[in-house]
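Here the complex is missing a single protein chain, while all its other protein chains stay put.
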Amino acid sequence: MPIVTFGTAYYPDHWPKSEWARDLDRIAEAGLTTVRFGEFSWSWYEPRPGKFDWAPFDRFVDLVEARGLKLCLCTPTATPPPWFDTLFPDGRLLDMNGRRCLSPRHFWCWNHPGSRAHAQATIERLAKRYGGRNSLWGWQIDNEPNYAEEANLATPERMYDHNPYARQAWVRWLGEKYDNSLAALNEAWATNFWSQRYGAWDELIVPRGRTNPHAWLDWMRWREANLADWIGWQRDLLRKLTPGKPVGCNIPETGISLSLSIGQDYWAQAAGLDWVGTDLYQATGNRKRDLARLAYSTDLMRSAADATGAAFSISEAQAGPHERAWPNNFAGEGFSPGYLEQSARVFCERGAEKIWWFLWRPTLGGHEIGMNGMQSLDGSNTLRTAAAYRLSREGASLAARRRTFLRRPRAVVHYSRDSLRFATAFSADAQRAEDTFAGWHGLLESAGYRVDFADDREVTKVSPAEAALLVLPFTLVADGPFVEWLAAYPGSLVVGPHTACSNRHGHLCATHLPELLAAAWRVDFGLWRDVGDLPRAAKLPPLTGWRELSPRAGGRVRAKFSNGAPLATYTKNALIAAVDFGELSLRTTTAQRTTLVRWLRPSTVKADYTGQRGKRSSRQA
Amino acid sequence: MPIVTFGTAYYPDHWPKSEWARDLDRIAEAGLTTVRFGEFSWSWYEPRPGKFDWAPFDRFVDLVEARGLKLCLCTPTATPPPWFDTLFPDGRLLDMNGRRCLSPRHFWCWNHPGSRAHAQATIERLAKRYGGRNSLWGWQIDNEPNYAEEANLATPERMYDHNPYARQAWVRWLGEKYDNSLAALNEAWATNFWSQRYGAWDELIVPRGRTNPHAWLDWMRWREANLADWIGWQRDLLRKLTPGKPVGCNIPETGISLSLSIGQDYWAQAAGLDWVGTDLYQATGNRKRDLARLAYSTDLMRSAADATGAAFSISEAQAGPHERAWPNNFAGEGFSPGYLEQSARVFCERGAEKIWWFLWRPTLGGHEIGMNGMQSLDGSNTLRTAAAYRLSREGASLAARRRTFLRRPRAVVHYSRDSLRFATAFSADAQRAEDTFAGWHGLLESAGYRVDFADDREVTKVSPAEAALLVLPFTLVADGPFVEWLAAYPGSLVVGPHTACSNRHGHLCATHLPELLAAAWRVDFGLWRDVGDLPRAAKLPPLTGWRELSPRAGGRVRAKFSNGAPLATYTKNALIAAVDFGELSLRTTTAQRTTLVRWLRPSTVKADYTGQRGKRSSRQA
Partner (left out) sequence: MPIVTFGTAYYPDHWPKSEWARDLDRIAEAGLTTVRFGEFSWSWYEPRPGKFDWAPFDRFVDLVEARGLKLCLCTPTATPPPWFDTLFPDGRLLDMNGRRCLSPRHFWCWNHPGSRAHAQATIERLAKRYGGRNSLWGWQIDNEPNYAEEANLATPERMYDHNPYARQAWVRWLGEKYDNSLAALNEAWATNFWSQRYGAWDELIVPRGRTNPHAWLDWMRWREANLADWIGWQRDLLRKLTPGKPVGCNIPETGISLSLSIGQDYWAQAAGLDWVGTDLYQATGNRKRDLARLAYSTDLMRSAADATGAAFSISEAQAGPHERAWPNNFAGEGFSPGYLEQSARVFCERGAEKIWWFLWRPTLGGHEIGMNGMQSLDGSNTLRTAAAYRLSREGASLAARRRTFLRRPRAVVHYSRDSLRFATAFSADAQRAEDTFAGWHGLLESAGYRVDFADDREVTKVSPAEAALLVLPFTLVADGPFVEWLAAYPGSLVVGPHTACSNRHGHLCATHLPELLAAAWRVDFGLWRDVGDLPRAAKLPPLTGWRELSPRAGGRVRAKFSNGAPLATYTKNALIAAVDFGELSLRTTTAQRTTLVRWLRPSTVKADYTGQRGKRSSRQA
């Protein structure tokens, strides 16, 4: 178990040279060991295309090195300089109507080959200059890929990327996926519906909004793959340039809705990295809820890091409140004393080996003016600086918290990205899925588990030996080998009401639940109903619907709605829910939540799903 | 009185060939006689421009014919294939800012001559191939013209059609309307206001948003006429290609607001057709309200069919709930047992001779995945199939319901499309008009009438011999011969508070009410006031305003507001309302509604408006 270490983000380009030494001294005095820099500074050191001004950068690195600090150097691709627009006038992201992206960051289409070549040349220069420095701890690729790209699921015509270079990449990706068979694509996309059958690959260039759910599903897959490829391309480039130096990325946990808008696949972005960081800003002032949200996000992102064997870190942990003198909507004032320590403990317990405070000094200018500083606006120490110092000295004991945490039984939640993508074909309201996953996380923690998430690639690696419980809260898309694997899964399972309703192309399962699963779980799925159909006596809080469940022979009813319809059925190793327990748990009374927790406790799971069911059946509602 | 018959929509292009025979067998077994198909299948049989693949289509028609079923064949113009964009890159609908329409259907500008020629060629091929088949029952033109075009009254710059071909058609239409006199147009449009006087026809090409209410009124007229012309063009083409075969269209009743956004004129679309169908999706789960809404919509659309002497049918009657496994916003889960029969009875009572269930099997893919099936997802029968079978055998008795219904006295409601168009020049909030007409429909039914609607072309054909009551709930635009006709109308009338406030160009009447009408109805109209001006004691529910009424000699006050202002006045044959009774009726208490109903009862109308008023005057508020 490694010791937890700390660092911070510091931007020399925001401050007079005369203050760098003092600021770095204080960073070192606070027990921090690493400084992260460079993700937004392209125009600082390459003010004109191909003309570099390294002197200030060199001086800063010297000062870092002189204090024994280490540097995490970021590639600058999040914000190309203004001259990019002059050099590559056709290189901006475009939306479906051809409007140029005006986002403050991540406004660039890296499928544009000329601009990608320029990015490569700049990264090579950067690596050549600093790759050999002792102080180089490692690399961060870009920063928060695609975050702040102002895409919006609710208005898909405002989503990117429809730059012609991107569309060509999209058509190439489809060609590969469908083995250059348009017939296969037409079949998969059900293009006979509303006369969309394609007769030539070029026709795919023309967008048709969110008309076709199967095409939309592929489009969402491609966007995420395309972004992950861009990260992978930088990863491979850096590996070649500075072998042995750790390469990672700061992948923000943006919530499900935004992650779908901007095309994030956490697992795909993490693949092959040495370290995976994330950043989490959650300071609404409701301390309990804020910490629960940090716990959920940390577990989610650590799972993505674990899947690729990467070290896990918090690349940006909020270091302080905002110091603006006017009201603003972004969290910050909710950051109150003690929160720094509490959030650090949450991160460490759940696997963070490194925490970078964001940031050392709030800038006095720029878009994020006055935000998030550990220090005061003038660079002087605050109470938080002292707290950070104390935490730095606790590295080993913080790591020990993790060991205690790991003793809990493990629940694995299937985080089916494909299902989330598919759902967006019909609704921009991803809050439900957010509630589902956050709700399940809290429910399982209440029942005594530690929680891991497994994406579509990882889920079939789960085994009962390692997981006391496997939960499928939102596994809409499932077919073929995965269905077979699921039907044969010998461990304890909780099955959500949407499970396996469609195949990989997004075509509905004609029997609602594949026969293999119905046979395994002893249940048939009927219609998905509005909760409005439920008698009021059920006393459930508002939900988005429920599933008709009919137990087959060998299936039993765990509880009923007041109108007699099953609320959950179960069999030897599976509990099948007619409603979304995750969402439900966020809205229940304490008593209702207690019932859910009781059903899910490791001891109950063990008793009920291994043949010792007799003595509990009398307790069913 | 013809017998009611039933059919369904079935899409062979959505299903494996191997299932067609079984599905058609079940359709026949359920007592259905016709199958509707083809409205969205262009790319199925013409996968490349001019290259047809008729084999599957032929096979399907053979199977239909073999079972003695009849085919309603649709022209495919609702959804041109993807190659249309390649062939006619300048043919899409454009909005005011030149953005291409990305709607899933009805995204095409048929004013584009090349694309219209192609559509004609395809329809000719279709008619040539199947026009001679015994099984061809008849034709449906397009489907739901313009429905799903994502226009929006609230943001007029997102409305279509601003394709240059459409603008040219618009300018031609104006030239014809104003006898090529720009002076006449400038006068009609009051272009001296805000310096808009046109000096050349070309200047009209440039849009000016919703700046000029008179231009907007003409623009709305042109859009509706242009769409109706497109339907008429197909009607004439089909008549020539297959003489004797019934030609009709499925015209959706979309509600007033949407109908204005997408440019629908029900009466103009229906003109000259052999049959007029409509489709109505109303299944919110509030059974009583749903059926009342179906009744209103059916009466409205049947009136449009009656005006042209066409047979009336329900082209799409919802056949079942949605079978999606996730929440969605579109109605469906509200479809519960018994609704199929109840809705069928509403349709028949109000004149439907044919009902097509929509649809036979919910598709497993495509934009409308899982929606509306009579059968289960796998094609097996449901309880609804049995209900449909029973209804099929009741055809004659269902028709008999209509005869009973027709014995009621008849009220005719003026459905002034021009007034609705004019109102949109000032507000996108057409909910008020929706409430007005739906409210009046319910109120008149409560008072014991059957209700017909008459549009601006039909209203002057109404006579007291055929109509016990004529209602003008929203007749803003009126002048010339229509005003003369109204002033001389000898039958019973109810006059709304906005009546005749402007002439045909949308210019205000300087005396608020034309003198001819004021003299006939013995009343002067004053200002239109906010309801806020009313004393609270009036105890009226929230309304959008009221009209100052001053009875002239011979006019009497029917009831007063609590501040003494008249709530309604009357004369020999007319009741003049200071508020919108239709809107009011949706919001009143039962007692208030009872009063309104009492004033409108056929017996009251007869007594009050034929000189026997004495005995009732004591009852006035």
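In this document, chain identifiers A and B correspond to the written order of the chains, with residue numbering beginning at 1 in each.
Methods note: a residue touches a chain if its C-beta (ideal position, glycine included) is under 8 Å from a C-beta of that chain, and two chains touch if they have at least 3 such contacts.
This structure is a prediction, so every number in the text was calculated from the model and none was measured.
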TODO: Could you tell which one of A:Gln168, A:Ser181 or A:Ser336 touches the chain left off the display?
DONE: A:Ser336
TODO: Among A:Thr242, A:Ser313 or A:Thr363, choose the residue that contacts the chain missing from this document, as touch is defined above.
DONE: A:Thr363
- [ ] Just name the one of B:Gly545, B:Gly582 or B:Pro602 that touches the chain not displayed here.
- [x] B:Gly545
- [ ] Identify the residue among A:Glu65, A:Asp85, A:Glu157 or A:Asp479 that touches the chain left out of the display.
- [x] A:Asp85
Open item on the list: Using the document's definition of touch, tell me which of B:Ser427, B:Ser463, B:Asn563 or B:Thr594 contacts the absent chain.
Closed with: B:Ser427
- [ ] Name every residue on subunit A in touch with the hidden partner chain.
- [x] 11, 13-14, 40-44, 47-48, 76, 79-83, 85-86, 99-100, 102-105, 285, 321, 323-329, 333-334, 336, 362-370, 376-379
TODO: Using the touch rule from the top, list residues of subunit B that touch the missing partner.
DONE: 96-97, 157, 189-200, 202-203, 206-209, 211-214, 423, 426-427, 432, 476, 497-498, 501-502, 505-512, 525, 527-530, 532-533, 544-545, 547
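Keep this in mind: only the chains that are shown with their structure count from here on.
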Task: Distance between the centres, which are taken as Cα means, of subunit B and subunit A, whole angstrom - done: 47
